[in-house]
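Only a portion of the chains appears, each positioned as in the full assembly.
Chain lettering (A, B, C and D) follows the sequence in which the chains are written, and residue indices restart at 1 in each chain.
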Amino acid sequence: QTELRVHYAIPTIWAETQDALAEAFMKEHPEVRIVLDGPAEGYPEGVQRLVRESVAGTAPDVAYVGLNRWRILEDRDLIQPLDDFLGENPEAQGYTPALLSLGHYQDTQYALATSASTLVMYVNPDLVEQAGGSMEDFPTTFDGVIELAADIDALGDGIDGVWIDRHDWRFQSLLGSYGGLPMNADETDITFDDEAGIAAATLYQRFAEEAGMPSYTDSDARQAFPAGTLGIMFESSSLQTRFEQGAGDNFEVTVRPLPIAAEDPSNVWFPTGGSAIVMLTEDPEKQQAAWDYISFVTGPEGQRIIVENTGYAPANAQVLEDRTYLGSYYDKNENARIAHTQVAQYAGPWYSFPGPEGVAVTDMIAAAMVDITEGADPEARVKELAQTLRMQLGME
Amino acid sequence: MPVLTRSQRETLTDVWLTGPATLALLIFIFLPITIVTILSFSDYQFGAGDLSWVGWENYITLFTSAIGQRAIVNTLIYVAIVIPFSVVFALLVAIGLHRMLDWAPALSRILRTVYFLPVAATLVAMAVAWQMLLHPNLGLVNKVLSSLGGAPQNWLSDRGLVLYTLAAIGVWQSVGYNMVLFLAGLSAIPNDLYEAAEVDGAGGTWARFWTVTWPMLGPTTLFVLVVTATNAFRVFETVATLTRGGPAFASETLVYALYREGFVYFKAGYASAITVIFFAILLTLTLAQMRLVERRVHYR
Amino acid sequence: MNAIPTLELGDVTRRFGEQTVLDSISLAIPPGSFTSLLGASGCGKSTTLRIMAGLDRPTAGAVRLEGREVSALTAHERNIAMVFQSYALYPHLTVAQNIALPLTMKSLSALGRLPLLGTLIPGTAAARKEIQAKVSAAAEMLGLSHLLDRKPGTLSGGQKQRVALGRALVRDPVLFLLDEPLSNLDARLRVQMRAELVALHRRTGKPFVYVTHDQAEAMAMSDQVIVMIEGRIAQAGTPRELYERPASLAVAEFVGAHAINLITPQQGAGEMHSSAARAILGVRPEHVVPAPHGSFTAKLRSVEYLGSEIVLSLRTDQGVELKSIAPGTFEPPLPGDNVRLSFDPTCTHLFHPETGARIGGASECRS
Amino acid sequence: MSTLLLLAGATLILLPFIWMLSLSLKPQDEIFASTITLLPSRLEWGNYVKAFTETNIPLFLWNGFVVVAGILFFQLLFSIPCAFALAQRNFRLRTVVFGLVLAALLVPFHVTAIPIFLGLAAVNLLDSYAALILPFIPTAFGIFLFRQFFAQMSTELFDAARVDGLSETAVVWRIAFPLALPAATAFAIFSVTAHWNDLFWPLIATTSPEIATPPRGILYFRDQESGDDVGPLMAGAVIITAPLVLAFLFAQRKFMQGLAAGGLKG
């Protein structure tokens, strides 16, 4: 019997799912035994632990990591290419090129997405109606959203119109909505200081100035929305369940897709959050078992389990196309359907920046968004930011 | 006759008594420190296979980068708030509770436990409670503030305010710790000194405090200052759980910076340099503090 | 001189919870007197002193200072100086500052006491100068001039004691209270300090109340000794009165350098003294003397040589244990030998076997 | 007056705890409400049920106990003889050792964490009780506190023991240690609260859920990605804080004596 040690993070979401996955897998593969490591608190802590354990030589065989984090492992040669296992025709197994791109780097497939989320709008319909709007013709442009948010904000005491976190992933999402890209294809230059990037950054300022966006921390906002004092909140689709629980019977949490701002919608992409699965083991025998496991959890059956348990969007085309897997789930979960459709349509990589400063610069992006929200000139600030990033990342 | 001379046997005894602890100190504290100091001159990336020596570059970066400077300045501001406030509050609370012991011992003991609670609390959960209390819109703090006619504040998301909020929470955490130390110091003051003061005409509350209490608490105060300072300089947990250094590095502190650089960014070399600087600051200040205060506190 | 006592306690009682520590104490401290409060540990001496000082309040009874009832006044309003057994010096202040403290508290305002600011307040400089002068004078008198800049922690016991005295002296109080100030000193230094205290008393002319459990100290220094036993005053009088006419068995046992010899009626010591058959007979060892024609004999059990005198431990045939003191030049017989002894008949005391009250004996013990 | 201030201060101090307790009893939809209510509309024991069923809290408490007790045991075992020698014996390297102790007092654990992690990995001790206990054995604070305590004890007592035929080891454990019990209680409170609540190191050194300590256990309800599960998190926090508060209540008398008699008098 082969034993596979599996690492994952975020037990609130994943703990039961992982047990179900392991059980289902072992039923199919009785020769493999899955051992789950104690989960890490979050994706950043998870990847920290993987790096440490690799240095210490105690790394697990397979790991779920944040979709924007596996590059850190790749950078240190800790994970194995999957191309040989995938075979000639991955698409037939449900791995579309868009989905594969999430784990692709320099012509090699290092990771496969297991679950996906993108930025969506959470809306409080009660507030929308009080402000004179309606859910039927909910705005689909940023201008419309800002206008509505301003109306909600005007409702008065303690009611806020809109909120979005000042954060790398959110910024990339807005950027994607405008059809911009953070970097060029060979990762030798920063490209978000173009029109799209400036427009995306300007949104922060407009939210603040025109719609009175408060300067909440993420936990502030996550408290305000379910409490019913925040009209529109841009957040990851993965928060849906918690928001629904938190709002209870007070109001009906409603999900709306992100507005599309690009002139050419084919340029639109949304960075995908969620997790990828990677193979760490170098032992050929284990690698085969690991692959069996990976293909199971990224295959339709595994994906069904994941979607039903976590609320994440699936990362396999087959489950989406074939109603036998998740049809009844979506009938009950309109919000999930909206979010998952957005993933299916626009999923794109969550860019991580190359080199040793790759993680550090994401905090600089966040800091720049804070500046812009608080009144800095968006164009100048974005240009300055791009320049700083080029320096930090050694692109010049 | 024993094989070893008496001196040799005495030395063996000393080694047997102090050896284990000293060895443990060397292995678990000084060896790591040495490694860290050496690494601070390299560009080592945690997990990477190779490294190269970069001389003082990491130090130069720390002192020239805006974020590095921010971390140093923030730490100093934080410490400058937490030390005086937590020491003074703790002293006042301790004196109050000590007096209360005379006429309401039970209440005094209960309050003592209450003030000690923050020391015993699990910060993971406390952070959530604080976040809710300090919520700009829904939090009790702002609601009370506005009902008193004040303007609500963004305690944790206002760049100008967040450091002071953290400092206030830091005071909240250390008042109990210091109070316990002061209470112990107070109970060691001989009562006849108060009586002498009374007979000498220093009978009022303030006169008693300045003639007896404060001077007699000298050694305790020194101890409290050293402990508070080392704890305040190491501020990490509240930053990590409440603000993660944000917004826009406004609450970045040295230990959080070294944590972030080392653990999140994996820049072990740079993190080591922060460590060395941190250690140097701490060592200097503590020694200075001891030097300055020690002589005035041990009345010899 | 003034007839009103400087301090008077009238039927002062002090209870701590159930325990009655002082039981209806009445006493008077005449102006200029040196009064000792003598008693065993725990008999209430310190409590009495604390009530005089105003640090404690009587459960019942009156405290009169120069004729005025002062129960309502706190300690520092009474202008009484007190020297504590443990000296209670402020360890953070120099000797000079310790001595100056009571004056500073009296003559400088709260502002004026501040280190730097203080100098700006009008009149402060003058007041400080005056304090300085008084401190110097007190230090001079106590031989502390060369120690003024030292901290108490570096002083020897005797020096500390003098600083504590200095702090009391400098104030010109109406009364000095001293709570076993010598008990921490070694024997030789104690004798020396005793003399200094007496001299000091004479110089100030103020009444001293001196607490001690050492009868020798009380006898040597005082005009008036008040013997306290278990919260009551057993006897008050001059040292000589106490020694020559102890009011009770307890007082007789307490007073005197060597424990008094006591012979109970049961021991049938009738042959030694005619009164010993109905009362307890007390004879001090110094009044039991070896005499060739003494009235009775006893067997010598052991000898303690003290230089100037020799203590003989004896036992009579009836089993009565006796001590006798002979001059140092006396050549004692070997232990086991019989010694012939006699009592000085003018120096015997008779006590009631049950109450212990004095019921007879010599009225004056002069040979 | 001063009593009122003290009570007001205590209320301020208590505020987050009241909040914690109240949250732990609130149903999900009341936790995030726009109005502030201290008391939940209905007591929701479900949070506690969830805390107990979804995580193995009894196990975490047991682990916490083992780790904290283990740390304390070895800290005392190592620091007391050393402190005794520093205070009561004369030897050549005494100043050097004491200097080391003072310097070590200033080192935050974060600094040494990574090298220690690698060292433990090299000897294959990660993910075990040993990994949680070993790094905290050298306690500069403990040695310092005990040294101050022993330094102000009379040498005569120890000399008496030596004359009575006790070897130095026996003097340390049969005489010095029992006398230092108050100081040890004081030290224990500081050590136990620190290590019971420590999250940083357990997250680095251990992965198995079987040896998770209490805070690592309730971390289960903490989540950046999808939002904290506040109710059970608070319920868990109440459960793991309670033993410490009880311990403090029990120990406080000894504890105060210990500090009073000990190092604080300089």
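Points worth noting:
Here, contacts are C-beta pairs under 8 Å (C-beta built on N, C-alpha and C of every residue); 3 or more make two chains touch, one makes a residue touch a chain.
Because the structure is a prediction, the values reported are computed rather than measured.
Composition notes for this entry: the full complex, per chain label, is A x1, B x1, C x2, D x1.
To be clear about the criterion, only the chains that are shown with their structure count from here on.
Common partners of chain B and chain C, by the touch rule above, are absent.
Among the chain pairings, B-D comes first (most C-beta pairs in contact). For this pair, chain A with chain D, the centres built from the Cα atoms lie 38 Å apart.
Once the centre of each chain is set as its mean CA position, chain C and chain D turn out to be 54 Å apart. Annotation for chain D: residues touching 2 or more other chains are 33-34, 114, 219, 222, 228. Along chain B, residues 46, 128, 132, 138, 218 each make contact with two or more other chains.
Contacting chain pairs (ordered by label): A-B, A-D, B-C, B-D. The part of chain B that touches chain C in the complex is made up of residues 190, 192-193, 195-196, 198-203, 206-207, 211-212, 215-216, 218, 296, 299-300.
Against chain A, in their complex, chain D makes its touches with residues 27-34, 54, 114, 117-118, 120-122, 126-127, 203-204, 206-209, 212, 216, 219-229. On the chain A side of its complex with chain B, the touching residues are 44, 48, 51-52, 54-55, 72, 75-78, 158, 160, 166, 214-217, 219-220, 223-224, 227, 229, 356-357, 359-360, 363, 366-368, 370-371, 374.
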